[in-house]
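Starting off with a structure, shown below.
For this view, one protein chain was removed and the others were kept in their places.
Letters are used for the chains, namely A, B and C, taken in the order the chains are written, and counting of residues starts over at 1 for each.
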Amino acid sequence: MADAAQQTPRVAVLGASGFAGALVARLIDRHPFFRLGAITARAEAGMRLDELYPHHRVPSVLSEPDVEAIADAHEVAVVGYPHGASSEAVAALHARGLLVLDLSADFRLRDDATYREWYGDVHAAPELFGTAVYGLPEIHRGALAGVREGGRLIAGPGCFPTAAILALAPLARAGVIDEVIVDAKTGVSGAGRKLVRSTHYVDVSENVHAYGVAGHRHQPEIRQELAVAGMDAAVQPVFVPHLVPVDQGELTSCYVRPRRAVGADEVAELFADAYDGEQFVEVTSAEPGMRDVQATNFARLRAHVDPRSGHVLVFATIDNLWKGTSSQAVQCLNIAYGRDEDEGLR
Amino acid sequence: MADAAQQTPRVAVLGASGFAGALVARLIDRHPFFRLGAITARAEAGMRLDELYPHHRVPSVLSEPDVEAIADAHEVAVVGYPHGASSEAVAALHARGLLVLDLSADFRLRDDATYREWYGDVHAAPELFGTAVYGLPEIHRGALAGVREGGRLIAGPGCFPTAAILALAPLARAGVIDEVIVDAKTGVSGAGRKLVRSTHYVDVSENVHAYGVAGHRHQPEIRQELAVAGMDAAVQPVFVPHLVPVDQGELTSCYVRPRRAVGADEVAELFADAYDGEQFVEVTSAEPGMRDVQATNFARLRAHVDPRSGHVLVFATIDNLWKGTSSQAVQCLNIAYGRDEDEGLR
Amino acid sequence: MADAAQQTPRVAVLGASGFAGALVARLIDRHPFFRLGAITARAEAGMRLDELYPHHRVPSVLSEPDVEAIADAHEVAVVGYPHGASSEAVAALHARGLLVLDLSADFRLRDDATYREWYGDVHAAPELFGTAVYGLPEIHRGALAGVREGGRLIAGPGCFPTAAILALAPLARAGVIDEVIVDAKTGVSGAGRKLVRSTHYVDVSENVHAYGVAGHRHQPEIRQELAVAGMDAAVQPVFVPHLVPVDQGELTSCYVRPRRAVGADEVAELFADAYDGEQFVEVTSAEPGMRDVQATNFARLRAHVDPRSGHVLVFATIDNLWKGTSSQAVQCLNIAYGRDEDEGLR
Partner (left out) sequence: MADAAQQTPRVAVLGASGFAGALVARLIDRHPFFRLGAITARAEAGMRLDELYPHHRVPSVLSEPDVEAIADAHEVAVVGYPHGASSEAVAALHARGLLVLDLSADFRLRDDATYREWYGDVHAAPELFGTAVYGLPEIHRGALAGVREGGRLIAGPGCFPTAAILALAPLARAGVIDEVIVDAKTGVSGAGRKLVRSTHYVDVSENVHAYGVAGHRHQPEIRQELAVAGMDAAVQPVFVPHLVPVDQGELTSCYVRPRRAVGADEVAELFADAYDGEQFVEVTSAEPGMRDVQATNFARLRAHVDPRSGHVLVFATIDNLWKGTSSQAVQCLNIAYGRDEDEGLR
């Protein structure tokens, strides 16, 4: 029954005990087209996912990851491993012919040298560099549509780059970015499920602080994609994330010094050109707030020209786990399989 | 007994039912030197302050404001009225010879035209423009020390300007600010006690959004004071506040495009010159967080030079109600009376 | 095409600018069977609902309530007015033959005297007392199934009673409740959208307190329904709600002094008898948490016999706006129309 199988591709989720993997499992489990297959986790193997995450209500049992067995029984794999740990499994599944969507940073950067500068010498499959489609549908829809016949590898964007690139791509394309500051605010779920000092409730509550000031790994990713879109490759975005006492949510406040004077009308037109017709991007005239998009695949943007300084300000908000990671992954798979882009996401 | 009175000056707090006024009342009530006199509030007259704010534990009864009676019985008045509503009471008390510290914006701007541009034509005492000392002790200590013999008027800075000016004054003095973005995050108490949509718990929780993007009144105040410090007066800071789900706390993330290349050592030296010996300013090498200064008069700063862009990043955190408003007011009064600057504040 | 119209009944939502009404509008707007008609609000008439609640993404425009026009164009009306204000509109729509589901307390109590004791003399349609089906599907499913042919009136339960009755009905039926304490914790959305002191972020954050200690209106409702289920009508439950810094969520901790010794096995059996096969009630062996059910129609329960005191402890959590109000209303309508009970709710 190869046909029926093709009609409902089985999707494995590796690393399904993490926040991102678990959410992918839930979205696939409820998806009208895809079918959830194996969900894996090393430490929690044997547990049911709804014991770890009651609110996801996925009754499947987590199993030890077994790449060969997964490759035999699935057409698609979503890999939710930490950075560096992902490349080996991704390469193995990819070699067996699966469509692989990697949620880690391992295949986002197209350039080996840049990867090594930021992540070190930990990659298991450098030969795949540059073969992945960067899984931001509003920017790379065409490539995603062809990915099953093409490289069969999708690199899910980082959550900050998702918001920053959606905010800045219209200006990058128009060639007006001379300098850009990205001041990002993120909820705690972005730090993952691991128990670290900075996710203890007592450290988070009544607190906001910057982190990664000396250099955050999402900077080269933002730079790469904006350069692809048209920004002068020499521009070095300043990117500083801040942790805020929120569970799920992300807001990037972008401050662009333009190459030339730009007016409010021109900016409005650039955003209309970019996003009219996009069902998951909302351009508004009010300041977007994290609540507006929580637990959805929407990005919500506002662009504004500051008359005093001439700077262009763009505010973009997403749910870091949804549009920033897991629901965007499902959006990518929908496109790859020619389904309605919002299937399983409304 | 003029002498004894001088030894323990009586301080009246007008508008003591608001967050800022109530905190001033508490700090004065516990102060070893000053003595709390009348506390006033129109709507809540007759109530005890500890009914409104049990945690402040000030058992005094709020009374209707009566400027004449207050002037007769006090040497100092702190006025916690809303912007525009303050100038009339301030002028009357000032005319009666009291030292007046105004927490509103009414006397912060030195220039009538700038005031009108941002606040409209609502000022009751424009003749006092330019006579007030701007109550930021680390910048205007000398003027504060002479204020009783001088203009007898202190304009308490806005909470955002307090953090932004402390963060940027060292760079302004060195003349290196070419452009500056101030991305501020503030807790909800900064919006005051009034019941408005944006302070409803359900709107704040799990939410972060910018506001006042079209122009916030703290922008001209920041610009004025940085220009006084040495910044080119033509520079128009970009200032955007964001509301975060925090009660008390404020973080300003400042991004300075320098006029000339500056190195980390030079920046470190500028901040050391400015703040070594300041007991309420902490310059750290870790990212400062709101919790570090909550319910204190401290400001905590970190300056960093971004090697990629050459920008200078400065992060400054304060408690918006304490150092941003009420405890800073007490610090000013301590200086005006020649007391130890931290009296009643540790 | 009367037939087709019957197949997709139009549902009006009166009072759609409140939290509960707005959520009903969203659920109906996405519902596969029902069709959203008029949504009304006095103060916000003319605004789009997605301006007030961007995250609901309902693009309909709010209109002034016009009972006659609504009656002409709808088969069902959900009324989200405050207590006391509801009865007049409900009676008018009911008289016009609509199926009316009232979210207020106006038709929950079956007894005029009890209503007057707790709410005063404000009811516009006392003749309808006792005709409404109490809209708790797990208890009154049969009556709900017949409501269109019967009284055409459903009284949506209070959020606290929903959780408390689900927690206690199995014990009430078995006649073992001698005394019962219901200590409830609720998120702030339960207080509604109105701006009051107790919903200001600064009053809620880092705070928990009891309220309504002298007598909360949900007490007689809980008592009435438990008596219907079999509890001795003389028992006076002690009911005390507490406000916690949570947006949506409710937990009732119930402490039952039993009439006779009951064992863990017996209690487990009572709950299995009551809820096996219920798709929206989860009986677990772990302590249920608000997060487990947030933004769902689920109730999650744990019953435990304390071996030291012999008391039976039952913990029940729901989302106060979903199962506690709005999604439960849709569940009732699904039953009334013979649809799958979870249609539009998964």
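Simple rule for what comes next: a contact is a pair of C-beta atoms (placed from the backbone, for glycine too) under 8 Å apart; a residue touches a chain by one contact, two chains touch by 3 or more.
Given the structure is predicted, the values throughout are model-derived calculations rather than measurements.
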Report task. Identify the residue among C:I70, C:V147, C:V246 or C:L333 that touches the chain left out of the display. Result -> C:V246
**Report entry** Options A:V196, A:A234 or A:A261, residue touching the unrepresented chain
**Finding:** A:V196
Requested in this report: Decide which residue listed in B:H74, B:H218 or B:R291 touches the omitted chain of the complex.
Outcome: B:R291
**Report entry** Sites on chain C contacted by the missing partner chain, in the whole complex
**Finding:** 179, 181, 183, 185, 187, 203, 206-211, 213-215, 219, 236-238, 240, 242, 244-249, 251, 253, 255, 257, 287-291, 294, 302, 304, 306, 308-309, 311, 313, 315, 317
Requested in this report: Since one chain isn't shown, list which residues of chain B touch it in the complete complex.
Outcome: 30, 54-55, 205-206, 284, 289, 291-296, 300, 346
**Report entry** Contacts of chain A with the absent chain, listed as residue ranges
**Finding:** 19, 188-189, 193, 195-197, 199-202, 204-206, 245-247
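Definition applied: only the chains that are shown with their structure count from here on.
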Query raised in the report: Per-chain C-alpha centres versus the global one: which chain is nearest?
Result: A
Query raised in the report: Between chain A and chain C, what is the separation of their C-alpha centroids in Å?
Result: 38
Requested in this report: Compute the distance, rounded to whole Å, between the mean C-alpha positions of chain A and chain B.
Outcome: 40
Query raised in the report: Taking each chain's centre as its mean C-alpha position, how far apart are chain B and chain C in Å?
Result: 47
Query raised in the report: What are the residues of chain A that contact at least two other chains?
Result: 206, 289, 291, 294
